[in-house]
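Complex shown without one protein chain; remaining protein chains in place.
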Amino acid sequence: MSIRIRVINPNTSASMTEGIAQAAHAVAAPDVVIEAVNPTMGPVSIEGHYDEALAVPGVLDEIRKGVEDGVDGFVLACFGDPGMDAAREIAGGRPVVGIAQAAMHLAALAGRGFAVVTTLSRTAGRAWDLAEAYGFSAKCREVLACEVPVLDLDGVAEQKVAELAKEALTHEGVDSIVLGCAGMAEMAAAVTEEVGAPVIDGVTAAVGLVEAMVRAKVPTASKHEWAAPRPKTYVGLLEGFSIAE
Amino acid sequence: MSIRIRVINPNTSASMTEGIAQAAHAVAAPDVVIEAVNPTMGPVSIEGHYDEALAVPGVLDEIRKGVEDGVDGFVLACFGDPGMDAAREIAGGRPVVGIAQAAMHLAALAGRGFAVVTTLSRTAGRAWDLAEAYGFSAKCREVLACEVPVLDLDGVAEQKVAELAKEALTHEGVDSIVLGCAGMAEMAAAVTEEVGAPVIDGVTAAVGLVEAMVRAKVPTASKHEWAAPRPKTYVGLLEGFSIAE
Amino acid sequence: MSIRIRVINPNTSASMTEGIAQAAHAVAAPDVVIEAVNPTMGPVSIEGHYDEALAVPGVLDEIRKGVEDGVDGFVLACFGDPGMDAAREIAGGRPVVGIAQAAMHLAALAGRGFAVVTTLSRTAGRAWDLAEAYGFSAKCREVLACEVPVLDLDGVAEQKVAELAKEALTHEGVDSIVLGCAGMAEMAAAVTEEVGAPVIDGVTAAVGLVEAMVRAKVPTASKHEWAAPRPKTYVGLLEGFSIAE
Amino acid sequence: MSIRIRVINPNTSASMTEGIAQAAHAVAAPDVVIEAVNPTMGPVSIEGHYDEALAVPGVLDEIRKGVEDGVDGFVLACFGDPGMDAAREIAGGRPVVGIAQAAMHLAALAGRGFAVVTTLSRTAGRAWDLAEAYGFSAKCREVLACEVPVLDLDGVAEQKVAELAKEALTHEGVDSIVLGCAGMAEMAAAVTEEVGAPVIDGVTAAVGLVEAMVRAKVPTASKHEWAAPRPKTYVGLLEGFSIAE
Amino acid sequence: MSIRIRVINPNTSASMTEGIAQAAHAVAAPDVVIEAVNPTMGPVSIEGHYDEALAVPGVLDEIRKGVEDGVDGFVLACFGDPGMDAAREIAGGRPVVGIAQAAMHLAALAGRGFAVVTTLSRTAGRAWDLAEAYGFSAKCREVLACEVPVLDLDGVAEQKVAELAKEALTHEGVDSIVLGCAGMAEMAAAVTEEVGAPVIDGVTAAVGLVEAMVRAKVPTASKHEWAAPRPKTYVGLLEGFSIAE
Partner (left out) sequence: MSIRIRVINPNTSASMTEGIAQAAHAVAAPDVVIEAVNPTMGPVSIEGHYDEALAVPGVLDEIRKGVEDGVDGFVLACFGDPGMDAAREIAGGRPVVGIAQAAMHLAALAGRGFAVVTTLSRTAGRAWDLAEAYGFSAKCREVLACEVPVLDLDGVAEQKVAELAKEALTHEGVDSIVLGCAGMAEMAAAVTEEVGAPVIDGVTAAVGLVEAMVRAKVPTASKHEWAAPRPKTYVGLLEGFSIAE
């Protein structure tokens, strides 16, 4: 019986969803089905707290659909892991793993400390907040930005990323590199080649972790904090998110 | 010249906005104008991560209006401080203070450690996350729940809150009590009376802190992480949140 | 009814008390009365642990007088916050806020992290100790010294402070600047102008925080640790500090 | 092409190796080959620091053999993760994952906090040390002992484990249970059934994490700290561990 | 050549100085001379922040005399370690070790965690602050009070201390007991007898640590932060503390 993993690209750019899908397919075990989707509402790319906060309704809508479709687990494929806690409330115990979370976990397994190489420096604060939340504030040593916007990531950006990665690896305690954007998934192989150290893409990492949880029969906790939301009316633009009794 | 503080109740229940307004008025300095509002979209009350995430679009809409109206600062009057970072990106340096943040800051000034007394235990995780983010993970000793939903807070709940507070104050390192819901603002005086120790309501605390920032001419940082959002298209239900060039 | 705040300059230099008074007046709300004083015993300036320890008896003497005079709260206007805990024991629940404490709290409200710009590098250790005690060891990123003694702070020093501030703001995670000496209160406006980011003077910050506590009716905890001192004889030079039965 | 995972039981009891092998097989993906082994030297069970330290030479001998045999990664199947750092030095970049490490990582992905239920209370210190090293000191809330020795784990012990787990799950912040011994692998399903929350066995968790690392092409860092050992003579009993030029 | 250690009892009660002297003598090496003194100014006992702050001038006076007398190192024999940093500024590199500091260091060497058993609960906050400052906040698990004032410590108190110690040793992670008052030095042997675990008196611990520093030729750092105080005028009651050019 196969394992179905719904990979949600939290922005609305279908081309990026496609790249994410390919990266995920490439690492999935033979019995895993990858279903990559993106929401129908929200920002075309996520480059700050405002974008991220407003990507959440779309993410939650996709979680709801995935649950209806009976998938086995979810990947949130944006490095800010938007809407994680809310998603868990409606995912009924299915694993929900963010790509920042996943990449940081694998980096923690791969060495003593890591550097994140991200897109714009304005997103660094979020990366630090997540490292802290996940227990990795001491293992995350640096967050470096190539200063290329998400939708402009290309070969030139790849070279910048490789250079930042190489430099970071000369610093004490940096053993591996975490790529700080789902749009960098396709760079991982080339950057690894160039730097000769573990380079971790969150999309592939997250697929592996969701698999690991599903096979080991480890659900997300779904009591207390992450119990189903209380029945409640939502008004105005968001009334579709109301929770029926 | 007066100081205008826009107090945003992140849920859509006007009766609760009214209670918040009264609490804020009661502590405002003579030259401070309190403007209490609530969004036109979102949940009628906030009791978990899902509610909170989906309250954020409405909060951001109110921040935008407040900036257009030329207010001097904002209070986010829900104990989860929803949308704080995103709000800062569009507040143009105006102080944005959450009531959990404010209450914890005053508690840190008032003693060695505090206990939070909140509504439902499912919200405790968020309180702990905020304590950690604000630097108070060692000062926050306990988060206790009276298990009364937000919209049912009444005299009976007040008694439960007072009892939990009294008990917490017997524990080592607990010097003060933080009320964990904007709906508890009106309880502060009575609970203080009963427990004989500092009892801190976040609404009144936040009004004081926004005042302090405005008078001392301390804006929120508005570069880097909290610079204005990048121009960007939003699609579907949320297209109104697009940021023009 | 007005709020009376006793601002204690812990050193014995009246000229410095005057500067502190002006800074405090400038930010006080219309109903706040600022009363700036300094002790009759102790060092003419505070530039190290020895000076600070020996400033404490004078500070405590002023707290005692302020309580007798019926003031509403106290500011300790030296960046080492000398005698804070002892002061609380005799302040009968009145707020006692130090200027390092206040500046760090406002900096924590204003951004992700701050740099302290202080006078002599020998005082940096104390600044770090206070940041740790207040919960801000992760938010305090740097303590930089202009190497100008307290009583020599002038226009040249102001330029040095502005330069250090500008440099610090280019470092990751530094969003705002905390001025590390009460003698720098008058520099805040000019330095802000020059660096274009929040610059926080502790005197003005502390006035705001004492106001916030008084208006919100949040006393300092005055049980357990900060209960009134036990009746006790003091001998020799310090017999005047004896506590009667 | 299949993935070969060498699962090393660090003690010398073949019956326990068999149980571990079964647990590992049960969760392996279709293309994964599990090879369970145990050393020919060392203690018959590991129940303290002395046992663990002396299990390490045998573990290193098995790592050496696995590298010679060309396996893809290693699991250290004792909850003390004995010899991890030394193993990495000779594993040539192949993933080496300990079962305490793996279980704590999955627990961190599954909820806010976890309790470890272990065999003897004398092993609790090691569990705490590992939680700290892996970044999970705040997520590990309790370490509870059923006080049954490793080789005596049976149905009665299973019942004790379930009872301790149930109790722990009533404590604030405990969302999941980590089983603190490879000998408990077979209990996971039954305990899960009884407690209705995530119950995590390290053997199955570690197999999943090694798979995830191998598929995502994330090696263990093998430079600096974990570079191959320097050529060196070993004398006496341990001369076989010498490293040739 | 002998090693001279000046043991300063920071309160002015000669009878307590005598008990401290005896405890120190009992553990000194054959070539160590113990010189126990107390100040001529300050409180007769130290039971809170106010007492402690006002004990500091007397302590500093004794440090000055000890330096003039050419002693090799100092012990501050009150569990609040009053005036430590200031003392270092005038001790010219001679070791200055507090008894809380010393006891916590030995406890850290003796086991995983310790409980402090102190006099009055109002002093617990100071013990926690010191544990944090010295690096032992995770090793200090509890601070328990027998609620007997310093000058009333007697056989009955000893029994209470032993009972609290015994109870604490049943808690997870508590391996040893730290006695939280110089007045308890004489209890150590009897309490050890009764509890069967390490019981650490700070006076004897501090004598050992000063010896260790002197023999190993490890001075206190005396540059930067702890350089000699700057020349400065002190006024009023404290003019005797002025520092000449």
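In order of appearance the chains are A, B, C, D and E, and numbering begins at 1 in each one.
The rule we apply is simple: contacts are C-beta pairs under 8 Å (C-beta built on N, C-alpha and C of every residue); 3 or more make two chains touch, one makes a residue touch a chain.
Treat the numbers as computed from the prediction; the structure is a model and nothing was measured.
Touch with the chain that is not drawn comes from one residue among D:I5, D:L76, D:I90 or D:M184, which is D:I90.
Remark: the omitted chain is touched by one listed residue; of A:R112, A:R126 or A:K232 this is A:R112.
Summary of contacts with the chain left out: across E:Q22, E:S121, E:Q159 or E:T192, the touching residue is E:T192. Within the complete assembly, residues 27-32, 95, 97, 101, 105-106, 108-112, 134-139, 175-176, 188-189, 192, 196-198, 200-201, 204-205, 207-209, 211-213, 215-221, 223-226 of chain E touch the chain that is not shown. In the full complex, chain C makes contact with the omitted chain through residues 124-125, 128, 137, 143.
Listed by residue number, the positions of chain D touching the unshown chain are 12, 39-45, 47-54, 56-58, 60, 83, 85-86, 88-90, 121-126, 129, 132-133, 149, 224-227, 229-230, 232-238, 240-241, 243.
Quick note on the criterion: only the chains that are shown with their structure count from here on.
With angles rounded to a multiple of 5, the C-alpha fit of chain B against chain D returns 120 degrees of rotation.
Centre-to-centre spacing of chain C and chain D amounts to 52 Å, using the average Cα coordinate of each chain. Annotation for chain E: residues touching 2 or more other chains are 124-125.
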